[in-house]
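A single protein chain has been omitted from the complex, and every remaining protein chain is retained in its original position.
Should a chain be cited, it is by its letter among A, B and C, assigned in written order, with residues numbered from 1 in that chain.
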Amino acid sequence: MERLRYGMIGGGPGAFIGAVHRAAVRLNDEADLVCGCFSGDSEKRRQAGEELRIDPSRNYSSYEEMAKQEGAREDGIDWVTIVTPNLVHAPAAKLFLEQGINVACEKPLCLTVDEALGLQKAARENGCLFAVTYTYTGHVMAREARQLVRDGVIGDIRMVMGEYPQDWLLDTLETISEDNMPWRADPKLSGRGAAVADLGTHIENWVNYVTGLKIDSLACNLDVFGQGGTLDNNVEALVKFDNGATGIYWTSQVAIGFDNALKIRIFGEKGTIEFVQEENNYLKVSLRGEPPRIYSRGSGYLTPEATKYVRVPTGHPEGLTEAFANIYKDFAQALFDKKAGKDVNENDYGYPTLEMGLAGVEFFNKCVDSSEAGATWVKVEY
Amino acid sequence: MERLRYGMIGGGPGAFIGAVHRAAVRLNDEADLVCGCFSGDSEKRRQAGEELRIDPSRNYSSYEEMAKQEGAREDGIDWVTIVTPNLVHAPAAKLFLEQGINVACEKPLCLTVDEALGLQKAARENGCLFAVTYTYTGHVMAREARQLVRDGVIGDIRMVMGEYPQDWLLDTLETISEDNMPWRADPKLSGRGAAVADLGTHIENWVNYVTGLKIDSLACNLDVFGQGGTLDNNVEALVKFDNGATGIYWTSQVAIGFDNALKIRIFGEKGTIEFVQEENNYLKVSLRGEPPRIYSRGSGYLTPEATKYVRVPTGHPEGLTEAFANIYKDFAQALFDKKAGKDVNENDYGYPTLEMGLAGVEFFNKCVDSSEAGATWVKVEY
Amino acid sequence: MERLRYGMIGGGPGAFIGAVHRAAVRLNDEADLVCGCFSGDSEKRRQAGEELRIDPSRNYSSYEEMAKQEGAREDGIDWVTIVTPNLVHAPAAKLFLEQGINVACEKPLCLTVDEALGLQKAARENGCLFAVTYTYTGHVMAREARQLVRDGVIGDIRMVMGEYPQDWLLDTLETISEDNMPWRADPKLSGRGAAVADLGTHIENWVNYVTGLKIDSLACNLDVFGQGGTLDNNVEALVKFDNGATGIYWTSQVAIGFDNALKIRIFGEKGTIEFVQEENNYLKVSLRGEPPRIYSRGSGYLTPEATKYVRVPTGHPEGLTEAFANIYKDFAQALFDKKAGKDVNENDYGYPTLEMGLAGVEFFNKCVDSSEAGATWVKVEY
Partner (left out) sequence: MERLRYGMIGGGPGAFIGAVHRAAVRLNDEADLVCGCFSGDSEKRRQAGEELRIDPSRNYSSYEEMAKQEGAREDGIDWVTIVTPNLVHAPAAKLFLEQGINVACEKPLCLTVDEALGLQKAARENGCLFAVTYTYTGHVMAREARQLVRDGVIGDIRMVMGEYPQDWLLDTLETISEDNMPWRADPKLSGRGAAVADLGTHIENWVNYVTGLKIDSLACNLDVFGQGGTLDNNVEALVKFDNGATGIYWTSQVAIGFDNALKIRIFGEKGTIEFVQEENNYLKVSLRGEPPRIYSRGSGYLTPEATKYVRVPTGHPEGLTEAFANIYKDFAQALFDKKAGKDVNENDYGYPTLEMGLAGVEFFNKCVDSSEAGATWVKVEY
């Protein structure tokens, strides 16, 4: 069995999301981590390399060096996973693309639309594949939802309600200072948006991924609750879609009692689909005039398009790691096909694409634009 | 035991809400229905009078006549309950007030702010009490929520999320025509708003009732889905409150899979309260840093202010009728006190007041104003 | 409209269940309370009579007197409602039956099978109707469950899981003494069983009412947790039904965290039905190979047999009082038919019958027999 090789930027000791990416790749057992640039701190880099059994010669001190070296090696990596603070996404991704190295990048893709367009250009010019790891599209029941919409089960879509409240950053966000500044709330590292970029883009993407709808315009209010912060920690937006549907997106980092409660409801002429990330093994499907049904991951009545991602039987919960793993499974399939010389259309594989990453960057920037203008309506281009 | 006498306008055969009002009053067993003007149709009037055992001489053919006669009788009614289409609320209520007869009126209070101000003036001038029957404030757990907020349990309020989706009118609303025009969707009977007036005001009122917050400004998008209708059946609004809090209100009559799903979440600095009308015997209370708790109606840990409304023990569900009955219980208490010559401050009794009715009329009219202006922000005055 | 007259034994000041019966009858608005023997305490009797506006000449000091007088009057009561401690049920009911007065009696019907058989004889000989107010059969969704089973929707039944945990008596039951002895735990007033008679019979009856299955044999363990008590407060039983199905019944008065959590699951060859009393407006129906469905009271897809009991629209909760009211509605219909000279088969009306009352008495006595014999298997006759 052929295997893939990959490297990682970011994800050193203490970084939660890098560890999840690696666990997801291990779960699939199709690729090996062979190099990385895990931290700006040399001791942390060394520690990470040792823990991850990286050949010291491929434990790089800068991503520039890593891109260059890996681009030059015969046995260089098939892709790089980027899990740094948002600021670094675009410059790093660009370097790897220019070396012909495929990229899997955390969301939000980058800070500005210009950056995102630059990445799109670089990917195209260098023939690279590019996945944006919007986790929640990876759940089996996200795939089921997408297929049900495509099959017309709920008919034309009229409204979309998306919400994503959290409270884990609450104490931190209320007492922000020079000494207590999480990167997510630091404009220098995160750009113009915090919650709207970190969480809001998940809503925006999930809806687009599942429904295919694009936002036409939006009006957004950003709040900054607590002391010392300058970036939003509560986001309220009205949206209008290209097909005439309307919707509401809300996300918050100061919603006491909510862990990580992404919830999307899609209302069509013929039915409604409801997905709750914290109950990712289920989907609530209500058809007009019928009692609501609770679809359970792994059941025989699911569509083949969802079933192929099922790892453990119905009633045996899958979770976050499997969602990531499904995205990597899709990406690996595309990479295998590319290596085999097949013509790869990234939209056919299931992983969120660079185009979706661009839409997310556009989304959160337009939310900030709107809010700065008094929560007035702004047009969304991408 | 002294008892009260009341009459009813509207609520003839087939009218659902009038029957619920009467059932609620019977549940309390403090008052008797002695007269009415139940329908514009004489046969329906006769039938209602017979079923309800109304003395034929007090089964009136017009509310004007009813107000005049009852105002003149020694043993006239203590209050009139108005459950007609919205159009009739204001003119009818005014006549009774002018006869010194107290009023309990369905929501929305009336069609325009001017009408509402007129009622306020008439009530004041005639020394009348006036309850607006916003049902969902009558639930024991609505009273508990109000008291918890007053006790500072969740601290200063930051955000409010209110939603109220339904689907029972779906088929009707999608096929509106001259021959198929429910009064709720008929501008001649309901005024400028449908869902926003019928359902939206419930959200607006519940939030105000429980938190005391008033809306400062709002931006609202109204949708008309389906054929033939002109009034809104889907409402999406951003709101800002007088204390700086923000929020989102959504209501819909075309949300497949939702029965009558009023749900309000109030987020404070110290905690969150969540109320779901369809699970009205419970309240979810999440305090900062602690696991969410499920409060159950009738339990020993409730506040006395809620406990006094408990009718049946914990775990034995109460429902819609009890909510109405609690409002009538409050209203009857105020009426008894008034008859006993006490000084009555309507805000002390728990029932929703004329002032709240006015706020509702202002709310839905400003929502329409905003929507007509492209969902732009409008100032809310009352 | 013809109306019925009824009287009540028990249900004086402070007695919860008598008040619920009266509220239920008021809700239906088909009958008037005209007499009673509300308490053994003369002051409480007087107080109750005044509150309930009973003619003092019909506010009786003994049920014997009441039966005699009411039996003799031209305008005597159509039925008597018995809500006394269990001990009194049989002797009181017998006297009224002998006067030709129909009876609605709380469960458990009485203390012994002999008493129950005596009542059956008396009812038959005097041509009287007899309802046993097993509340939870009155819920609309209990009627829906019954009809679905009758329609064969879930096929032949294989297993039944019934449970009914509570904790409201916890403090009381753990500190029982001469001075602190609730009648429910007092063998002199309640007979040989406490939880098994008070709660266990609800499970037994609901299952029988909905499925038609009868228990063939059972093995039962009774626990007495806490100090001072002699009657059971925790009941665990294995049951076998006449059709070969098996099941488990559990009820408890010392189950911390449970209010009044009657829950029945009926498993057939083709599907499963789940009813939870605290969520009485819903029914979970799972058909083989399909996603579980949540049926909602008042929806268009319900059977006509359930729909006819719906009082308020879907999504507007009904509760305990409506359940009682539905039983009284059935009973009143039978009484009207009897008065109109029709041939009345009590099994056609929906209310729980004397035969079901007998089965309950047999059930709890056989549970006690089994437990006393070391939780061994005993045959159930009725």
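Criterion: contacts are C-beta pairs under 8 Å (C-beta built on N, C-alpha and C of every residue); 3 or more make two chains touch, one makes a residue touch a chain.
Quantities reported herein were computed from a predicted structural model and do not represent experimental measurements.
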Contact residue for the chain not shown (choose from C:E106, C:E144, C:D186 or C:E236): C:E236
Omitted-chain contact residue, chosen from C:S39, C:S252 or C:T314: C:S252
Interface residues of chain C (partner: the chain not displayed): 154, 158-159, 161, 163, 167, 170, 219, 221, 223, 225, 234, 236-238, 240, 246-248, 250, 252, 254-258, 267-268, 270-272, 274, 284, 286-288, 292, 374-377
Chain A, residues in touch with the chain not shown (by the definition above): 1, 16, 20, 22-23, 26-27, 29, 50-51, 53, 166, 168, 258-261, 277-281, 296, 298-299, 311-322
Residues belonging to chain B that touch the chain removed from view: 285, 289-296, 299-301
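Following the convention adopted for this analysis, only the chains that are shown with their structure count from here on.
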Interface sides of chain B and chain C: same vs different residues, half threshold: same
Euclidean distance of C-alpha centroids - chain A vs chain C, Å: 56
Length of the line joining the C-alpha centres of chain A and chain B, rounded to whole Å: 43
Mean-CA-position distance for chain C and chain B (Å): 35
In chain A, residues with contacts to at least two other chains: 292
